[in-house]
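There's a structure below that I have some questions on.
The complex appears here minus one protein chain, its other protein chains still in place.
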Amino acid sequence: MTTLAGPAATLSPVRYIASLGLCALMIGVVLFLSPGIGSKIEIASLGNAWRAFASGAGGGDDYAIAFRIRLPRTILALQAGITLSLCGAVFQTLFRNALATPYTLGISSGGALGALIAIRAGFEVAFFGISSVSFCAFGGALAVVGVVFLFTRGTRRLTTNELLLAGVTVGMFCSSMMMLVTYLSNARQTFEIITWMMGSLDPIGNMGNSLSWPLLIPAWAVLILSARALNQYTLGEDLAATRGVNVVALQGVCILFASLATAIVVAFCGPIGFVGLVVPHLTALIVGRDCRVLLPAGAMLGGVFLAVCDWLSQLTMPLAGWLTGRELGGIVLPIGVVTAVLGVPIFLVLLHRRKA
Amino acid sequence: MPDADRPLLATRDVSFGFPERPEFLKPVTLELRAGQCWGLIGPNGAGKSTLLRLLAGLASPSGGTMQLNGIDLATVPMRERARRIAFLPQHMPRDLANSALDVVLMGRYPHRTLGLFESAEDITIARRCLTLTDAEPFAERPLATLSGGEAQRVHLAAALAQSPSILLLDEPTAALDLRHQLTIFTLLRQLAQRDGLAVVVVTHDLNLAARFCTHVLLLNDGRTIATGIPSAVLTPAVLEQVYAVRIAQVSTPGDDHCWLLPLAPTEDVR
Partner (left out) sequence: MVLAWTLALAGCNPAAPPTPAASQPIPTRIICIAPNATEMIGALGQADRLVGVSTFCLWPPEVKSLPRIGGLFDASAEAILKLKPDLIILRGANRGVEQICRDGNIRLYRDKTERFDDITRTLDELAAILGCPEKAREVRDTMNARLDTISRAVAGKPRPRVFITLARRPDSLGDLMTGSKLSFIHEVITRAGGENVFATMSMDYPRVSLEAILAAKPDVILEAMPETPESDSLLRSVREQWARVGPIPAVRSNRIHILHDENCLIPSPRIVDVIERIAHLLHPEADLARR
């Protein structure tokens, strides 16, 4: 794997706690600021929001905007960012490939195909409070993971590269099927499909954060607890095996849980790009490649990154309107655009600096 | 200390095949005992690395039995096996951002079941292993910044940090300069004779094998040609047959050791 150098110092409890504590603090700051930041920043200021919270005035506009719209949105961004970044870091380590993302095995394409089929079929039913689109997206993602996973269980074990190829191929197949479904859709459906593909962090009508926690947290725990075994994996499968790592089981568990978690995010938020690719590398530049600290720190920074991107997606147009004297308040940009616009330059600058 | 009578690792008629070459490695019988340093030699494709992978437990034999301390190797738990057998593959990643010390500390993995951090003891062991392989001076540097030979010595130190009783190495000196070839083989011999390890080393350097190994196993085309002490196996007559190379034996003045000197390929290319 082409690794980007980071600090090479041996991990000590002090450095571990300091790194993770700092990341946790950033999450805390994001959560504190969240009720005060949104596309209509001039209403429901941070102070007013927390005052409304303290006074228990649950019915007011300030309270509704701060705690029924902004905070759930940020929490969703944190959930999605943590998951995507963590799964990206795990896949980059597992596949020893710097280009690996949570979507490398075709999960986003599978999810998108499922969502598209639901949109095309016009299902309007909700199962247990989940929309049929989310439900089908989850199903599509799982189907892809299932196909790739069954591939790994054949008589002959696949090499990492073969696994990647299998995932990419299945993803391409789904993309082609998506074109077919889009082709067969009417104008409104086509428009909805494109909108869905852009990704979104709108919490209402979506999931209920409550629903994804019990699915995401175990996946996070399993992946973070695999850190030491994953460290061995960076030296190669053979060496990891002779060091006592059950490589088949580790690969299976990591692919399964990372894919499940990613599938949940894709189902609820659509395919949000760049977080899973860029944030693990950014984190590695800061804390190093040791998975024990890279995985939890990368996860938390991923959450912070996506939450900040979400704020930018809401603040950019109002700011542009204010600067040009036009009325653009309340307009939201697609989140996938912001993650790319923010993530790519930061990443390229850091990459360039490292080489110099 | 292991029982001197019982081999640490024993194979009986172990064979192995690939789907496309079902009888690649013909039955091999081998007993590794504490204090022995075995050299696995033979031409390219003779099955040396395959045999080493079988010994490491990375592949399952298609026939025969393998026993670790008298127990069927396949039934030994992975972590238990990892505490007994250390393996150094021929090709190791070099572009890691981890420091050399970190890479060596990772060798302590099978000895820790719980806990996130290395103990002070782990760090002491790791530093001692780095010193043994002459890698201590760059302990703090990222592996990616080291030369091929330096990185190789770090990986060897990591294998030692695993505190194994059996050490399996696949061409550990291929990337090393003359001086380090000698220091590494001296170390391997020392580990065997002084510390009671059983060492198996795959090498193409017949002279190093002849000089430092206590035993050699000569393979050709998956078949065991000869086993025994180097002076019995590594004779020009045997080697010329196996390698299809004319070989001269020369001795240096003031030294009773004989050196093998390859001259030219023999005419009849098989």
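Note that the chains take the letters A and B in the order they are written out, and that residue 1 is the start of every chain.
Definition applied: contacts are C-beta pairs under 8 Å (C-beta built on N, C-alpha and C of every residue); 3 or more make two chains touch, one makes a residue touch a chain.
What you see is a predicted model, and the numbers here were worked out from it, not measured in a lab.
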Visible contact partners (per top-of-document touch definition) of the missing chain: A
Candidate in contact with the missing chain, chosen from A:Ala24, A:Leu46 or A:Ala64: A:Ala64
Hidden-chain contact residue, picked from the options A:Ser200, A:Thr283 or A:Thr339: A:Ser200
Hidden partner chain, residues of chain A it touches: 38-40, 43-44, 59-61, 63-65, 68-70, 115, 118-119, 122, 124-126, 131-134, 183, 186-188, 190-192, 195-196, 198, 200-206, 314, 321, 326-332, 334
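Keep this in mind: only the chains that are shown with their structure count from here on.
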Residues of chain A that touch chain B when the two form their complex: 1-6, 8-13, 16, 96, 156, 228, 231-232, 234-236, 238-239, 241-246, 284, 288-290, 292
Chain B to chain A touching residues, read off their complex: 19, 53, 56-58, 78-83, 85-89, 91-93, 95-99, 101-103, 105-107, 109-110, 116-118, 123, 140-142, 144, 162
